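Here you go, one structure.
In this view, the complex is presented without one of its protein chains, the others remaining in place.
Moving on, here comes chain A:
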């Protein structure tokens, strides 16, 4: 891999780096003095841990620019960190850098007057530079940025002098490595090889170095002694900036406040009842039940006997399984969902105005999965157990707040992709994915690498079962078995962790908890670390020596948590978070039309120009070609998956899910008999019609069609306006969904109706997926038509502005491999373009 970094040579005046990062030093004491290890005192009695330090939302806004970006808000993706060594050096310098920036930032403008000009405070750095690096960060970067690796700005009070403003990529680490006094933001860039640096001469000076040359840079720091004072200030600042949550109960109690829920709370938006049939069979267990909210006027509690009878009559006498009931109480309509767990009746209730039937079913399933995952041994005795009751209370509080917040945010309708159990996938560019896979694999390999032990005794106490990386609520990468990932994600969702991280940037997040995986006898632990908006989750399997007591308490493993945290830091340094942030807000892969101004869809002017720009970008960025027919253009890229040079590499094998399914998709596109698409027929017909002019033409046509079949469009437009408003791609095999990330969803004035339509269409398509099961029943078979595609055109009139919006929503079901594609597009989009929309490149790679 090409290294972009200049070759730096440490200054002889500086002492070599202390061995704090070397492998000789034990993992346990390497960071013992660091504040990162503070979570240890918050481990609960049962060995679980839930510790968060976060940036409150108002604070977060002011610091967003520096989180994950390089000071000036630029989003950078660092390509050239060697994985292991880069990882090891990451932690402490990063912290110091944070502190310095925050201190200086708090002080306001940095003045040249404050610079300590005495020679003994001089910082020296030697490095090898060459003018050949001038354009390595693109043409917009300055010479200093690209050649030296940091950016400079003039001092306010002395414009001819330059100060260090920000560092490109990981360079701060380098600049600080092995120095007594690290070079930081606000330092005066004094001289280069004893030539005094001025704003006027810097560019010419740097461009003289045609050959790689060893140069000596001199910097002057600020007058204030940096070490002691800065650190205390940093600590004070961090004390002000970051809030702590020490355990899960505290988190659950503060959750509503943290998410700033709606003010007008309905009486009972969410209710829960767990009812063992024994309540009525035995006086001893009369009170063995749980209900939420704990209010005697809770209708679930009041009518518990009737609910139990209803469920029993339907199950035992009518031989069917109750799913949901609609009922009214105190002039409010509610929907109650019936589920069973360990022989207990579990009821969830929602306000009918907030949750529709299909959506509620999905929610109830999710919550039940979580309860059964966390409390697999729930029994009659559990109801007397304070920790169980505490668990349930926390759980219900969080669910209630989640519901209210989601409904508030979406003003009514809940996006389909957020309701589905499938993980929301945010595919990063291939190269970033490789880096993540590298880092995760390296972390996973840690479980048998114990540096201090004999080779035969290499097992650590845990075996890493799998890991998955999330950015906010999006899954970036998973190396976990599918089912395990689903459980783990349900855990994160139901605990409100994903919502929390999305809303607040976390400084530190540590979760450690024992989890019971179904059908697995070994003890498993879930370890979650978070920083910023990245969450790394790992499932660990306890490696039990023969003499190990199976029921003993297992405390969080410092080694593993630090390994995970380090991997996370490494990923942050690599720029994965910045990149994910960039992808999440950008309108990429495939692009959608998200330009609404004053509630009206722009059809010309600005939109056109924007679209043109993006098209040009797409063209230059990939090996794309464009086919233009009069007013129409389809932009596509050759699929790089099949011809990827990574094809047989080990890394490739780590990404089986995406690549395989993508291949399958391509293959199935060529002869997908179940797609319900008009494309295949169209192709065959046209070949036949083209055969008028001898065989030659048919051959040409055929090869052309084949070629087109391998093309995956990424942008569909008529003229310069993008035709697609929204899409949801649900990959049933891999259990992932993919949709535009943060763009049009809330901006579209018709978003609510669009989401409703997606839900309605899904409801129609679902029975087709389960057709075989349903066909056993004669009564049902007659009443079901296996619909593979359903579409509708809708018109929405905003009552206030009287603007009229028209859009079409289509859902199509593919059976092999199973996937669902939902598309919302302009209603006047030609039919062949609609077909192409179903062939959009829903997977991305470098």
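Just so we're on the same page, contacts are C-beta pairs under 8 Å (C-beta built on N, C-alpha and C of every residue); 3 or more make two chains touch, one makes a residue touch a chain; residues count from 1.
We adopt the following convention: contacts and distances are computed from a predicted model.
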Given "Enhancer of polycomb-like protein", "DNA-directed RNA polymerase subunit", "Protein fuzzy homolog isoform X1" or "5-taurinomethyluridine-[tRNA] synthase subunit MTO1, mitochondrial", the protein name in the UniProt record of the chain not shown would be "Protein fuzzy homolog isoform X1"
Full-complex touch with the removed chain, picking from A:191, A:243 or A:325, is A:325
Logged for chain A, residues touching the omitted partner chain are 299, 302-303, 305-307, 309-310, 313-314, 317-318, 320-330, 353, 357, 411-412, 676, 678, 681-682, 750, 752-753, 756, 760, 764, 768, 774, 777-780, 782-799, 806, 827, 830-831, 834
